[in-house]
Every structure is written in C-alpha cells, then in structure tokens.
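Let me begin by handing over the structure; questions about it come next.
A protein chain is absent from this complex, but the other protein chains hold their places.
== chain A ==
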Amino acid sequence: MGGYHGPDQHHAAPKHGRALRLGIGGPVGSGKTALTAALCRVLKDELRLAVVTNDIYTTEDADFLRRNAVLADDRILAVRTGCCPHTAIRDDISANLDAVEELEHRFEDLELVIVESGGDNLTATFSQGLVDRQIFVLDVSGGDKVPRKGGPGVTSSDLLVINKTDLAPMVGADLGVMDRDSAKVREGRPVVFSSVREEPEVPKIADWVRGLVHEFQHH
C-alpha cells in the first residue's frame, strides 16, 4: 500500500463522450442486486442509465431488476461468465465490454452504466479497462472480521458499502470494529454503512453516485 493516498488507481482524467461506467461487486448474498435495484429506482428519473448484470443464474438478476426497479427491459443486459465471475470482470472483459457498448449504442445519451458482477469472494475486483469507478458491497452477516481480511475490493474500491446493518445485533457483528478495520486499510477512501431493506432510498450511496456522474461529466 505504501504512501499512496489517492482515490485509487483508476484514471484521474474522466473520459468524455460516453457514460460513466460503475462496477458493483462483492461476495455472494451481500446485496449487490438489491443495491443496484435501489440505485435504479432512485436515479432513473434524474439520470439516463442502464445495467449489465453478470449473475451466474442467467436472467434471475435481470428479472429481479425488472420487477424491482421499473427499468425497461432493453436497458438491462445479462452476461454469462462460464462459471468464472471474476474472469468476466477482470481477466477477460470482452463480453462485458460488448454489453456496455451495445447499451451505449442503443441509448446514445446514456449517463451511467452499472455493471453488476456475479457473486464472488474477497479477491474479486473490476478491471480498469471495464469500469471507471467501483463499489464493493459486504454485509455484516459475513462477520465483523471481513474488512480486516482485506483484498482488493475492501482496500481499493472507490466506495465500500457495508450492508445489512439491521442484522448486526442478530449475528453479533460489531459495526465499530468493521468501521475501524476498514478505515485502517482504505487510507481515506469512503465507507458507507447501509441497510437497503430498512432504507431503500440508499441516500448516502445515491448521493455518492450523483457526485461521480457530475464529476465525470464536468471535469
């Protein structure tokens, strides 16, 4: 990690002329799809957006988004990853790039494309060739030691979301420990505690995304 204190290794200069590409990754069951659906619900009337989903069970995530986010069918594309969710977002991003470009081709004025990864483990991270910024989603029920374990998602994602805080008392997770351990490895990069179920408007995360899109378009 050394003395690097920048936002992360993703490029400083925004690329104009296309939508901001935002990756949402994290372990199985942490709430990636619920967060994606929540962001679509909250942002769809103010931003022109589309979603690429990499869920291993084919169209299940896409169907979930259609039901829960009221996003039109043609704004959601599902990519299959051949049993390797991390390969599709990191080592060989061609199918995801094809999907993103297809959506940009369909809707020329897109402002935000969310790429939701398939559920993976702590070692997953998005390629800089695929997304401009990435959110990593953990949940408290995996145990409060997870942030301490680190991994590229925990340490260098642009936003770390620790979800399902409503479950913390039930699973004996200490949010203070998770906060302290995350801060230690993230060198100032932001962490948001959330409960998508209790607060479906996800205000802090939505604000963060709004800021990203604004920065991408104007700087």
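Going forward, a contact is a pair of C-beta atoms (placed from the backbone, for glycine too) under 8 Å apart; a residue touches a chain by one contact, two chains touch by 3 or more; residues count from 1.
Keep in mind that, in the parts below, contacts and distances are computed from a predicted model.
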Choices "Putative aldouronate transport system substrate-binding protein", "Branched-chain amino acid ABC transporter permease", "Stage V sporulation protein AC" or "Urease accessory protein UreF" - which one is the UniProt name of the chain not shown: "Urease accessory protein UreF"
Selected residue (touches chain absent from view) among A:D45, A:D91 or A:E198: A:D91
Residue among A:R18, A:K44 or A:R80 that touches the chain left out of view: A:R80
Residues from chain A at the interface with the omitted partner, ascending: 56-58, 79-84, 87-88, 91-95, 97-98
